[in-house]
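The complex appears here minus one protein chain, its other protein chains still in place.
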């Protein structure tokens, strides 16, 4: 299947190219970028030498539709919603890695992203692309909204508890730690090496744009609104997210039940590994891979479940998950081209 | 004033030596170690070249008492309680950096540390050495229990809220991120560079031994028991702790009040810097210094305060705080020898 | 083809397992370890979850020979030479990752490694497993000595110059920078995270055991003895080697010729990428991959060539190269199972 990448010069675009290089069934046939149009891939990404002389094209919908039947959109939010409808009307399938089609409500989108949604008609049909939770819908979708990196880690951490009605109250806390590549390729002082090396810093406390996305899908699970108290932190590593999720649990849930609950929920989900009790996930174990490792713990003294979840933000948190969705949409094995294990140590 | 360090070969001992080197009033006159006894300081610590040829002695209470009138004990828990009484009986003052005298109850100590306390009679008189909260008692103390690194960061983060009766319920959540030096100089697979570099990992979830210490002093503040849901994480940096503390607040506390509450609480506390609203602390800004930076935020949608707190675990979290206590006990300016700013960037 | 790993619990063994997991033609059927025998792979390596419940066996030559026809030996030097002869006599092929069969002279081996060689009769037939330079011999070999990580980076950097008689004098300088995983999984103070993080340090200056290996094969290229002035450094990263090689060049070699010389030498060598003039390699671009990136520069003011070479020490510098040799021995495409690109950024 011929696929294109639109907005290919950023980190998620580069990661898609790395994955597609070894994918047995997806062939990269169109690569567009905006500010980097005209440059060669090799000028930006030394690791992508098989694509070294490939030139980023300026996006042209007609050419895009002619060259590929499925497009990954890696544009910033706000730009993606301008492009996706054209491609869909041209009968292409679209897997969008931006935030533009993740929320079902245009009002909530505007509230958090500060701009009006220009394609609200597509919000209803867009499927949230987290295969472990939405596989059936993904199979039939033509427009996928790939979840944000933080929501991927957080929803996988909390889904078994919330889907099974095990929490008390209507709030959860997620304290997340992200590698710096999550901030993208754009230069900022906060991501300038000397400023963030050997240091931890929170940012966007209780204001991060991934919050409404988490609240929407967690709310779906329990059937009523859920509030997410969310603090992201920047960690001195390039890749990886470790989300530590806290939920007050129903007193009937016993510590010894928690592991079984998770084990059952994720049985047959190849990419989610539930660690034994007493084991905890670390981001390095999933670096470069599409896996999510989960550690489960119930604090019996206080009655809170503490679920820790590790992913590679650029793979399971973005490009790998996008390819996983593409595999499902095409009816192939979900793991095609995604079986690499983590690069450890 | 002549001082000694007992258990001087570990990281907190080395950090004390670094600080004492420039301290205008404390003179290092006794240095003992256990397994490293007989070695020169220069063999272990290349940065301590002024002490290069100093030899770690085997601990001998008589010599210790003869050579110094104040002793910093940097032994592991369990060993400190064997040494402190002898020194106190010999009329020395003791500043203990271990956990042995932090808890007021020998039963709680045994429960969390797994060994019976051998000097329970001293638990009553030991003063918890966190000068911003216990200054009056420190002035008169002869036995100081320097708080753990996590409790220092966490208590400074939560004290204004809890002392002012601003929280709802009787639980708080602390999600802490520590540099690897916090694990000490002992070799373990978890602190082997290739295993923990570029990675984040939780450990001791809901079971860390700093929990009872936090619960005791937070409980004191509110006058009733407080549960601390606590998750420490190992971060790929050598120094620094960033504690993110979550407390459900009384609905009458407004977002705009929070900064004032903290500003007032810490006015005249030189080593605590309350950052402006919208600013967040980072560990690098306090690296090598005795400062604590606090960031305050109220999540108005959910009603939780999120306080983030950064310290250098070896300075304000251990040796710097110990010297701060020594200064206060001696009646000097609290900041003598501790005025270095953070090494940034 | 069924293969075994002997000494599988170290980093090169784990890296072989990661590679073999996706190799289409090599099947892992025997896994032995020494001190870790009896443990499960999952207890040591969280990223190897497909092998999670596999138990490291105690090495038994009969079982090894029965279960696999090709063995990768990842034992320390000194132990490998005890094991390889038995396997060879049992008609297995052996790819040894230790230093035991790299040097042609048992005397030189004893001089640098401090022990007598117990299997000197095999030194003559062992083939140095660097496919870009020894492909013909590898095809016919039954015993491969995989080069050390430093020699791989250094020989690839210098081979075009030395093979073409372009250097003056009989000495070269190699200043190498290695990630900490090169020191292995064993715990030492030098590889304890707080000691080596955010720091650079040379070690084994002019005394590293990889020196005789470099001198032997560089000497072969020019047909007379070559001295290697070698300084390795420990760099705060887990993976990667950057070797900077300096050679005084014949005055007839022009700056503009250097790139062509390298380009020609490595044409058709898939895993060696010669960068354009003005571009320099970085270890991150080859992290997790079997590629070597080379940067070439002639200092026209002083008449020295400065060749910089980047590899992943655990892949092209060890396990990847071992699999590349296995592919060649089996008559397959050299790159089978080794086509992953670097994990960047």
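Just so it is clear, A, B and C label the chains in written order, and each chain counts residues from 1 on its own.
We take it that a contact is a pair of C-beta atoms (placed from the backbone, for glycine too) under 8 Å apart; a residue touches a chain by one contact, two chains touch by 3 or more.
Keep in mind that this is a model prediction, so the values were computed, not measured.
Student: Among C:9, C:80, C:216 or C:283, choose the residue that contacts the chain missing from this document, as touch is defined above.
Tutor: For the chain that is not drawn, the touching residue is C:283.
Student: Which candidate, B:130, B:286 or B:323, sits in contact with the chain we can't see?
Tutor: Among B:130, B:286 or B:323, only B:286 touches the chain that is not shown.
Student: Touching the hidden chain in the complete assembly: which of A:7, A:236, A:288 or A:317 does that?
Tutor: Checking each option in A:7, A:236, A:288 or A:317, the one touching the absent chain turns out to be A:236.
Student: Among the options A:105, A:188 or A:276, which residue touches the chain absent from this view?
Tutor: Of the candidates A:105, A:188 or A:276, A:188 is in touch with the missing chain.
Student: Even though one chain is hidden, which residues of chain C still touch it in the full complex?
Tutor: Spelled out for chain C, the touching residues are 171, 173, 175, 177, 179, 194-203, 205-206, 227-229, 231, 233, 235-240, 242, 244, 246, 280-285, 287, 295, 297-299, 301-302, 304, 306, 308, 310, 345.
Student: Considering the whole complex, not just the chains shown, which residues of chain A touch the missing one?
Tutor: Those residues of chain A that touch the unshown chain are 11, 179-181, 185, 187-189, 191-194, 196-198, 236-239.
Student: Which parts of chain B are in contact with the chain that was left out?
Tutor: Residue positions of chain B that touch the missing chain: 11, 14, 18, 21-22, 45-50, 181, 197-198, 238-239, 273, 275, 279, 281-282, 284-289, 291, 293, 339-345.
The working rule: only the chains that are shown with their structure count from here on.
Student: Using CA atom averages as chain centres, what separation in Å is found between chain A and chain B?
Tutor: 38
Student: Which positions in chain A are in touch with at least two other chains?
Tutor: Where chain A meets two or more other chains at a single residue, that happens at 197-198, 238-239, 281-282, 284-285, 287, 345.
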